[in-house]
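With one protein chain held back, the other chains of the complex are shown just where they sit.
In this document, chain identifiers A, B and C correspond to the written order of the chains, with residue numbering beginning at 1 in each.
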Amino acid sequence: MTESALELRFLSHAENLASVRACVDRFAASVGFDEERRGRIVLAVDEAITNSIRHGYGSRTDGPITLRLAELDGGGVRIELEDEGKQVDPGNLTPRDLSDVRPGGLGIHIIRSTFQNCRWVRKQDTGMAVTLELPLTSSLKDLPRRAP
Amino acid sequence: MTESALELRFLSHAENLASVRACVDRFAASVGFDEERRGRIVLAVDEAITNSIRHGYGSRTDGPITLRLAELDGGGVRIELEDEGKQVDPGNLTPRDLSDVRPGGLGIHIIRSTFQNCRWVRKQDTGMAVTLELPLTSSLKDLPRRAP
Amino acid sequence: MPPSLQIQTESIANGMVLRPSGEIDLARSPELRLRLREEVDALPRRLVIDLSAVGYMDSSGVATLVEALQRSKTAGCRLILCCLQPKVRSIFAISRLDTVFEIALSVDDAKTR
Partner (left out) sequence: MPPSLQIQTESIANGMVLRPSGEIDLARSPELRLRLREEVDALPRRLVIDLSAVGYMDSSGVATLVEALQRSKTAGCRLILCCLQPKVRSIFAISRLDTVFEIALSVDDAKTR
């Protein structure tokens, strides 16, 4: 843990999301992100935690989640999320075709279009580890109005 | 850990205070505290952490600090702060005479006048454990304009 | 004692206006989902969702609105969103749903357009 870094531990209860978002927002501000980018970072982290709650823990509210916030070397943010829930094949975590309008299936798209580096890894025994990085120097990814 | 509860771990670097405050503020809101009382809770927790940094760790920036936020049975907030720094005799943690105007010496007064229950305990080996509780039903303590 | 989702309502000549407030995330979207089902099932001709008091929405909130849109279409109800704050507008843009929903800039426009 570098000196300016935070670790949050909480259970997979959706009521915890708001406090976690507030902390992520302020951390991203202290690292130097402007309001627009903080909004994206907060949303994408919310989506990753929501996935742990819904898919990792099948909406159980008592599964442990750990979120680590750290400053990237060279500036920016590095976020690590760990759960002890059901695992998923990282190869399957590709965004779906957005032109097929239906409820759900947006989280992975939001996460991937926000962070420059996203990595999902199955942990040794159980659960997923997600690493998300956004250098301060990178620009928000292009958001075309329509899917190709 | 009850389901709606958070644990924050960080090092004794003052740069971390702002993110921690944001989290405490939002947690207190989710538990039902109004803006004025949240302001007091946030300030008092900041003072307790500041004491761990300055007195527990002698302003070293690499000392581990743990902060736990939980909802009190019956409503309200229970906050636990732990460090591994220098210990202090809890009997000496009484507020000083405020009519003696000088820099410093306000933290304990702010903490005690905010929370209904404050407990400082020396941990087994090293460090202090501070427990602060504020039921939702209690009113802010009276703030006379002058010390007696 | 988690705060529940506050939703103000107003009946209009051709339907209803709903005005939820707060942050619509995984903790709040189930309540919104149930409520929107009820409202659509009451078969209004128009259902306006005024989002001016919603400061934050994640994809669970968006999914709830997509579900309501699809239900509305089946029921012959016109669902109109209005008054999106910038942060909320941005998740519709990221999700490429800003052209799928009918989005009005003011409640008056949404009521009468």
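Basically, a residue touches a chain if its C-beta (ideal position, glycine included) is under 8 Å from a C-beta of that chain, and two chains touch if they have at least 3 such contacts.
Bear in mind the structure is a predicted one, so any value in this text is a computation, not a measurement.
Here one chain is not drawn; of B:63, B:76, B:107 or B:127, the residue touching it is B:107.
Across the interface with the omitted chain, subunit B contributes residues 14-15, 17-18, 21, 36, 39-40, 43, 46-47, 50, 53-54, 98-99, 101-104, 106-107, 109-110, 113, 143, 145-147.
Everything that follows uses one rule, which is that only the chains that are shown with their structure count from here on.
Of all chain pairs, the one linked by the most C-beta contacts is A-B.
Note: centroid distance subunit A to subunit C, computed from Cα atoms, is 25 Å.
We define each chain's centre as the mean of its Cα atoms; on that basis subunit B and subunit C are separated by 40 Å. As a whole-number value, the distance joining the C-alpha centres of subunit A and subunit B reads 30 Å.
Residue positions 2 of subunit C are each in touch with at least two other chains.
Contacts with at least two other chains are made by residues 15, 18, 21 of subunit A.
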